[in-house]
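For this depiction, one protein chain was excluded, whereas all remaining protein chains were kept in their positions.
And now, subunit A:
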Amino acid sequence: MSTAVTENENQDVQQESSSEAIPTYDVTLKVRRYDPEFSEDAHWDEWQLTMYGTDRVLDALHKVKWELDGSLSFRRSCAHGVCGSDAMRINGRNRLACKTLLKDLDLDKPIMVEPIKGLPCEKDLIVDMEPFFQSYREIMPFLVNDDHEPTYERYQSQEDRERFDDTTKCILCAACTSSCPIFWTDGQYFGPAAIVNAHRFIFDSRDQAGDMRLEILNDKEGVWRCRTTFNCTEACPRGIQVTKAIAEVKKAVFASAL
């Protein structure tokens, strides 16, 4: 939609054509509701909404929360795919609500929105992320380097930086970990997100604690529980090749153990 039009006549034409250009359609939104203050059981709520072609699932949730039912609870901060707060199960797939356009979904059927699986539900679409962050903390997601602190930055060649570039993109939204069937069982598996963030430091030439991280991930619940189902790669909103990263960590664990 162009807004850089100065003449009034043109503006009218522009507005008319742009309002035609954006189609509206009726969508049915079904959300898995859970509120422990009222009921211990979860149930589905359904709303009929008129949405625009440029709208995302998050806009539909906003419309419900702001205009229809203020008790609907979900997390979102930036609403533009950077903060990783609004991962949820949309039509059975883990997606960020702010990056899923309504026009890409099958609107003949209701849009089913559920909280991500495998983490305890607090209310509606909000889950307790603590088990997820616990495994993230366990892989020591910070630079470890005992050398003398350099005067300026720690230099790194472009090739060395490229080695772990893919895994620096993680926004910790938990879409991958909560799409993993192994994580669903008992939540003891480290999960793809923790391994991706370990990968980011294991293959960083400036870091010196790679062996410690490999030892942590050589655990019973570590990389060897990965069954390469590729759910994580499919779920990642940042397009990280998660399963590939896990396989690289497996190879590194193997090489360091021999």
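The rule is simple: a residue touches a chain if its C-beta (ideal position, glycine included) is under 8 Å from a C-beta of that chain, and two chains touch if they have at least 3 such contacts; residues count from 1.
Definition applied: contacts and distances are computed from a predicted model.
Asks: Assign the chain not included in the display its UniProt protein name, restricting the answer to "Transglutaminase-like domain-containing protein", "ABC transporter permease", "Succinate dehydrogenase hydrophobic membrane anchor subunit" or "Arsenite efflux ATP-binding protein ArsA".
Replies: "Succinate dehydrogenase hydrophobic membrane anchor subunit"
Asks: Using the touch definition from the top, which of A:81, A:192 or A:222 touches the missing chain?
Replies: Only one of A:81, A:192 or A:222 touches the chain omitted from view, namely A:222.
Asks: Pick from A:26, A:40 or A:153: which residue touches the chain that isn't shown?
Replies: A:40
Asks: For the chain left out of this view, which of A:115, A:192 or A:210 touches it?
Replies: A:115
Asks: Identify the residues of subunit A touching the omitted chain, counting contacts across the whole complex.
Replies: 34, 36, 40-42, 114-122, 127-128, 130-131, 134-135, 138, 181-182, 184-188, 190, 215-216, 218-222, 224-225, 227, 250, 253-254, 257
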